[in-house]
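With one protein chain held back, the other chains of the complex are shown just where they sit.
Chain nomenclature is as follows: A and B, assigned in order of appearance, with residue numbering initiated at 1 for each chain independently.
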Amino acid sequence: MKIKISEIAEMVDGTIVGDNSLLISGVAKIEDAVAGDISFISNPKYAKFIDTTAASAVFVGKDFPETGITVIKSENPYFAFLTVLRKFHPPRKTVEAGIHQSAVIDESTQVGAEPSIGACVVVGKNCRIGDRVRLHPGVVIGDDVSIGSDTIIYPNVTVRENTTIGSKVIIHNGTVIGSDGFGFAREGQIYHKIPQVGTVIIEDNVEIGSNCTIDRATLGETRIKRGAKLDNLIQVAHNVVIGDDTVIAAQTGISGSTKIGKGVIIGGQVGFVGHIEIGDNTSIGAQSGVSKDLPPNSVYFGYPAKPIMQAKREEAGLRKLPDLIRKVSDIEKKLKKLLSGG
Amino acid sequence: MKIKISEIAEMVDGTIVGDNSLLISGVAKIEDAVAGDISFISNPKYAKFIDTTAASAVFVGKDFPETGITVIKSENPYFAFLTVLRKFHPPRKTVEAGIHQSAVIDESTQVGAEPSIGACVVVGKNCRIGDRVRLHPGVVIGDDVSIGSDTIIYPNVTVRENTTIGSKVIIHNGTVIGSDGFGFAREGQIYHKIPQVGTVIIEDNVEIGSNCTIDRATLGETRIKRGAKLDNLIQVAHNVVIGDDTVIAAQTGISGSTKIGKGVIIGGQVGFVGHIEIGDNTSIGAQSGVSKDLPPNSVYFGYPAKPIMQAKREEAGLRKLPDLIRKVSDIEKKLKKLLSGG
Partner (left out) sequence: MKIKISEIAEMVDGTIVGDNSLLISGVAKIEDAVAGDISFISNPKYAKFIDTTAASAVFVGKDFPETGITVIKSENPYFAFLTVLRKFHPPRKTVEAGIHQSAVIDESTQVGAEPSIGACVVVGKNCRIGDRVRLHPGVVIGDDVSIGSDTIIYPNVTVRENTTIGSKVIIHNGTVIGSDGFGFAREGQIYHKIPQVGTVIIEDNVEIGSNCTIDRATLGETRIKRGAKLDNLIQVAHNVVIGDDTVIAAQTGISGSTKIGKGVIIGGQVGFVGHIEIGDNTSIGAQSGVSKDLPPNSVYFGYPAKPIMQAKREEAGLRKLPDLIRKVSDIEKKLKKLLSGG
């Protein structure tokens, strides 16, 4: 596929400075681009590549300085780039239309219009599968599950019984929705299983990475709200609530009944204890351990998590600690001498 | 389903104070309950909800003060609640009785009485599957595997060849039992694979969460003992032993040949180095890093893990450290002045 650069400029509401007859045949990062590619510079740190890139053209900001190669100036060069990226790489359909003959779907289940259900998919009883849902090979859906329209579920995902998945949700490979919460009642040394009879609700536009585990509630619900994005290998325990448009990096774990606000940004490998609340729009650094409520609009980091400035001061102090110990020892000696009239 | 409160009181050996003609139609947490529900107050922290709950009745302790709504007093209100929870929510059967026609079971394998084996299950050669075992869709069992009676294995679990699963075991979705331990012998820069020819033994009444990985031993066995409970995304390396009735929260990892005692309580995201021993009934806080043997009946926390009181003192010290650095600098100045005869 080749697209005229003038057509691209129009697409992104940008202005060409340079050769407006170029044909663009691909998209690439500035350091990887080859002739024919269009690339972008959004972060000033990458501006240096403008002189050496093999790209034929580059998206830049409106006030980018004059340069030797053809550029398209626009408000947001990164979004401009994404627009063209999507043009060159339209969403790929990775499971065929129709219902594969090896899929096993209970006859009590309703499947919407234009399904794409792959080989060896198993769907239980009384499910409602929306229009244009894509279930890839090896997906297992339990009984009484509802899945909204345009949702994509990748291979080997399990959705357990009596859970609800919204519309335009994406769930990546191997993830488990609705396994039992981790709940036991101790009697002497023995742990008795507490039935986990609640549900999981995944709202619209949520994306969940690979090999995550989202447990069902003990009673009530575990809920991931509209537009939240979860990376891979994340643990969400029973009765957790994750707010709208919250993003969570890989390998983070959230203990039971904790409520995460909306617009929260959580790094990788963070751990949350149970029964706490995290305010809206707060950010939490990677590998932090969060053991109490956090206020909204704040930045926390560390083990245990603390305001980032405090965490940095303490870390700086820690680096000076061996030296401090020597100083105090030295002071003690001098003081002793002084006090003994030395 | 509606149950008379008098019947419930009898079930839990409790005493009704209030309206003994009530009909109970459900169970819920005190803050979520609606009319018709029965709830419980076990933790004094929740006692305040007694005045505002919409529940029709509440389980409380024997010495709970007089209140406006109907209560059932008993020794252990939480256990009373669980009893009724189980009554209203009897265990749900999530895979149909019989053997689905799409299941592939080698003819050399023995399947016990009353099996429930779902669609697209694959079972290898020479296995022995106990009575009333439930294998959900997508489960893959290798050759020479033994599974005890009444064990439940959820969708997309893999049990590798030559491993042993006890009775009344529950294994949640996507978990892997018996993949190769991580063992290599280095020769120059190259790592040669050490054959992992040992086994895994999961004893009776063990429950293992979703997407865990339990590796087979290099030689000998990896063993999870009776009644141990593992949450999701837990790593158990080759030749690890986990004692009876030990509970482990999500995302914890245990390195090779480490032995965990019985009755141990382990938080989430804890890491254990290899070849250490953890004493019986010890507790280890979330995200701790355990790098040496721990004694029994103790409480450890931190990175590296240390006795909890020490960890708290050090953390308190760390908070005072920036201030301490200023103080020492101030002392140095004063002392210098003193010594110079200022």
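What we mean here is this: contacts are C-beta pairs under 8 Å (C-beta built on N, C-alpha and C of every residue); 3 or more make two chains touch, one makes a residue touch a chain.
Small disclaimer: the values here were computed from a predicted structure and weren't measured.
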Residue touching the undisplayed chain, where the options are A:F64, A:F79 or A:F184: A:F79
Which listed residue, A:G181, A:G209, A:G256 or A:G279, touches the chain dropped from view? A:G209
Absent-chain contact - pick from A:S116, A:N156, A:T218 or A:T258: A:N156
List the chain B residues touching the unshown chain? 102, 104, 120, 122, 124, 138, 140, 142-143, 156, 158, 160-161, 174, 176, 179-180, 182, 184-185, 187, 189-195, 197, 211-213, 215, 219-220, 233, 235, 237, 251, 253, 255, 269, 271, 273, 289, 291, 303-304, 310, 313-314, 316-318, 320-321, 324, 327-328, 331, 334-335, 338
When the complex is taken as a whole, what residues of chain A touch the one chain not shown? 27-29, 32, 78-79, 82, 85-86, 89, 91-92, 94, 100, 102, 118-120, 136-138, 154-156, 170, 172-174, 207, 209-211, 227, 229, 231-233, 244-245, 247, 249-251, 262-263, 268-269, 286-287, 303, 315, 318-319, 321-322, 324-325, 328, 331-332, 335, 338-339
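By definition in this document, only the chains that are shown with their structure count from here on.
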Gap in Å, rounded to a whole number, between the CA centres of chain B and chain A: 26
